[in-house]
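With one protein chain held back, the other chains of the complex are shown just where they sit.
For reference, chains read A, B and C in written order, and residue numbers begin at 1 within each chain.
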Amino acid sequence: MTAGADASADTVSIPLDKKLEMYRMMLDARLFEEKAHKLFFEGLVKGTSHLALGQEAVAAGFAAAMRSDDLTFCTYRGHTHTLLRGADMGALMAELLGRGNGICGGKGGSMHLTDVSVGAMGSYAIVGAHLPIAAGAAWAAQARGTGQVSVVFFGDGATNIGAFHEALNLAAVWSLPVVFVCENNLYMEYTPIGAVTAVPNPAADRAGAYGLEGIILDGNDVEAVYSTATAALEHARAGGGPQLIEAKTYRHGGHSRADPGTYRPDEEVQEWLDRDPIPAFRARLEAAGVAAETLDTIEAESDAAVEAATEVARSGPFPDPANLETQVWADGGSSWRN
Amino acid sequence: MTAGADASADTVSIPLDKKLEMYRMMLDARLFEEKAHKLFFEGLVKGTSHLALGQEAVAAGFAAAMRSDDLTFCTYRGHTHTLLRGADMGALMAELLGRGNGICGGKGGSMHLTDVSVGAMGSYAIVGAHLPIAAGAAWAAQARGTGQVSVVFFGDGATNIGAFHEALNLAAVWSLPVVFVCENNLYMEYTPIGAVTAVPNPAADRAGAYGLEGIILDGNDVEAVYSTATAALEHARAGGGPQLIEAKTYRHGGHSRADPGTYRPDEEVQEWLDRDPIPAFRARLEAAGVAAETLDTIEAESDAAVEAATEVARSGPFPDPANLETQVWADGGSSWRN
Amino acid sequence: MAELTYRQAVARGIAQEMDRDPTVYFIGEDVAAAGGVFKTTEGLQDRFGPERVRDTPISEEAITGAVMGAAMNGLRPIAEIMFSDFFATCWDIVANQIAKARYMTDGQITLPLVIRAANGGGARFGAQHSQAMENWAMAIPGLKVVAPSNAHDVVGLLAASVRDDDPVVFLEQKSLYASRQEVPEGEIVGELGKAAVVREGADITVVALAAMVPRALEAAETLAGEGIDVEVVDLRSLVPLDVTTVLNSVVKTSRMVTVEENPRLCGWGAEVTSIVTEEAFYDLDAPTLRITTPHIPLPSADTLEDLAMPSAETIASELRRVGNG
Partner (left out) sequence: MAELTYRQAVARGIAQEMDRDPTVYFIGEDVAAAGGVFKTTEGLQDRFGPERVRDTPISEEAITGAVMGAAMNGLRPIAEIMFSDFFATCWDIVANQIAKARYMTDGQITLPLVIRAANGGGARFGAQHSQAMENWAMAIPGLKVVAPSNAHDVVGLLAASVRDDDPVVFLEQKSLYASRQEVPEGEIVGELGKAAVVREGADITVVALAAMVPRALEAAETLAGEGIDVEVVDLRSLVPLDVTTVLNSVVKTSRMVTVEENPRLCGWGAEVTSIVTEEAFYDLDAPTLRITTPHIPLPSADTLEDLAMPSAETIASELRRVGNG
């Protein structure tokens, strides 16, 4: 599929339980982040947080298609990606609140969620840096013959930084099993990507520079994402080399923290709210005969999970001050002298 | 003209005096560098030197086409580019020998030849760095309405580093008057560019990623270079934005210093020696009716100029030790404290 | 005389210079239409137009390369690197190109440019958005390094930096952005390389920078109540470094403590300490002391971050150790 084509046409038949799993994933992500947003305004989430509200279909479609030992690399906008690989929701929420029971013991915070045990290999807060790192993990997979695939998510803005270019070229030359996924939500922080990018599709229109096909995808269609992801993972796993996918999507809210996102035209926001991936998928599921109660139950379960996670976080202890100086080194400490 | 096309077809009629100027330029460059090579083996050129023997047509064609206030940015392989913009040959040679009468007072050396007075804005020794810098100079030209064009020369290897990508995108987005010229001599230091690059034409095949046409050029045909350069400079000067040109060429010798270049197949070397731009151009000039004596005279004059420059360099004083700590700051000194 | 935040002082300083000199241009990510992620540059694009105040792609090498090239060719550009941590993504341009161009060309190239960035911790942003990296820049010959501690100095030192013919790394301490100060109307132009004795004292010299200055002052107040009279020196710029003011103070007090936000190793505190040990050894009555963040990346959790960075309390308790004997 080349730039301009719509990947949803490729949707293969997806088993119902996979569909329901993805529905649950999207709801988990949505409700988790809506709660995080609330907690930010309560002053409980310190520092910053970058929500992916509206972008859940990309994370869900990929996570559902990945093998359990595949590796995810994401950005500061990484709550959803980390959660949907299977990280513990309570530990994630606790991390946002800077608690000792957080997934990184409070050392990482919202921008650095990581759960290596489920293949969530880190959230990277400097734009573009994780692309070569993901390629490196794929190189190790190739060298060791593990059959793992690295999947690396990044924004449209990341396509203009040097590391993007270096990673794509290396991955292509070494035929590495890595899938590069650009979540094009049309904006950097506040600047429209079109204002600072030489091509209309910032990722897909550059695929040719690395001998790759440019794949464009409706990132709000979770089934399309799942199908494209499945194909890309298979391709990479089979030794076909990297893939570059541009998923068109939109964040419902601002870039981070309290940003209201007012730099975006109202009509544009409305148009994308109308394309919210969750109700759209629900409608499709219902049309396909899934009972509303089934979906309501899933929603209620997600809600309960988020409430429970919130409780775990709120009641979590603050980090032990003794942990301030641990885990700089592999010996567990931080000593640089004798 | 797009990737794969041969720019020499566009050769417009070039006035004879321009042709003879270019012939002299190529000879100046050739003889200057042959002498530098000799002096390296005599132990007079210290450190390193990177010769562009065989690549002279690119430098000559561009220098002949540029306006006197246009700006050249080149690499450590920059003797020729700096010389042909008009830098004093004796001062260049003296710089290679680390003398106080060198063009940079001995502080720059072979890899950093610079003569701002003739628009030779520096030789940059870290691959790729000068591409954004050249774009920046073009931005100032645009902002100030000077009509200058920046021309930046770089190797095939430089197309895989991040700065290449960032510079091209910025230049395209801001429609900057900058001409990017890749001198594709098929090798990085010792590694064939094809072994580490995802596309066959490392620059031209990436032009599309910046909304540009990929222009491929026979870099050993000085007339083709001149014509393409003239067109690109006009385009950029007229506000048409950047151009990306890939000139295919070859270095006759090794990468640097004493490298014999043995990693290259003999037949490949021979094939390119047969395409040496200087005899080829001479043959064409003679075929067009230029008298052999005219060309011999030019050659003799170049030779004399190089000998004179060598004498200037050999007899130049070593730098005054007092200059060690000058010119860190604009006040001429290097003091960081009171 | 209006109250100005440190944040507002940035825009005021830039505007003052853009007004004065048409060759001053300003670029960075999200700085123009949106006024900057820290709201430090609001209104500048409206006032000076989209040619002179421009948004860039996320391309730090292109941004810093652009101001370098532009400075070579007639502009006096200002770039913003959003968080100082991101200097790492363009360190080649800054440390290898900008810093060295003049020397390598024996003075042929002059680079009157400023690169501003939000520096330091305290905002719970985690290890990749919180570094105090003034020591990275100080270690590179050819860079001037400025880090104001208050709104008045932001305006004055920014103006001085723009007018300076050398490249200046201008570090705004992000935890100070909300701090306020009375700042007079009219043009303000400071001077690089002049430290300020912001509190006179007889017993101990405390040398501080940026966010550590108000904390050192607070600690000094605490100790005043305990009979220890602390002198506080605000370095304001690291390059040039006002060694004279530091030495004069040490000669007076015979004791010196440096307070820096940097992780432990190779910070400016070590440099100042070494200079003092070498040049005022016989004036010292007690060992020097460096207060720093431990040699760790900065943690995100508020409680941990507060523990990591030197606070007024930890400064006070360390000063007590040095005593006034």
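Here is the rule we go by: a residue touches a chain if its C-beta (ideal position, glycine included) is under 8 Å from a C-beta of that chain, and two chains touch if they have at least 3 such contacts.
Because the structure is predicted, anything quoted here is derived from the model rather than measured.
In terms of the touch definition stated at the top, the absent chain reaches A, B, C within the entire complex. Checked against the full complex, the candidates C:92, C:203, C:261 or C:305 give a single residue touching the omitted chain, namely C:92.
Of the candidate positions C:104, C:123 or C:154, contact with the unshown chain belongs to C:104.
Of the listed positions A:26, A:138, A:193 or A:309, the one in contact with the omitted chain in the full complex is A:138.
When the whole complex is considered, the residue among A:94, A:121, A:203 or A:231 that touches the unshown chain is A:121. The residue touching the chain not shown here, chosen from B:197, B:230 or B:243, is B:197. In the full complex, subunit B touches the omitted chain through residues 46-48, 98-99, 102, 104, 106-112, 124-129, 157-158, 160-163, 188-191, 195-197, 263, 318-319, 321, 323-325, 328, 334, 336.
In the full complex, subunit C makes contact with the omitted chain through residues 85-86, 88-89, 91-92, 94-96, 99-100, 103-104, 126-128, 135-136, 138-142, 239, 262-271, 273-274, 277-279, 281-282, 284, 286-290, 295-297, 299-300.
Hidden from this view is one chain, which touches subunit A at 71, 104-108, 112, 114-117, 121-122, 124, 126, 129-141, 143-144, 146, 148, 150, 162-163, 166-167, 169-170, 173-174, 323, 326-332, 334-338.
One rule holds for everything that comes next: only the chains that are shown with their structure count from here on.
In terms of the distance between Cα centroids, subunit A is separated most widely from B. Averaged C-alpha coordinates put the centre of subunit A at 45 Å from the centre of subunit B.
Separation between the centroids of subunit B and subunit C, computed from CA atoms only, is 40 Å. Shared interface positions of subunit C, i.e. residues touching 2 or more other chains, are given as 56-57, 59-61. Contact with two or more other chains is made by residues 160-163, 195-197 of subunit A.
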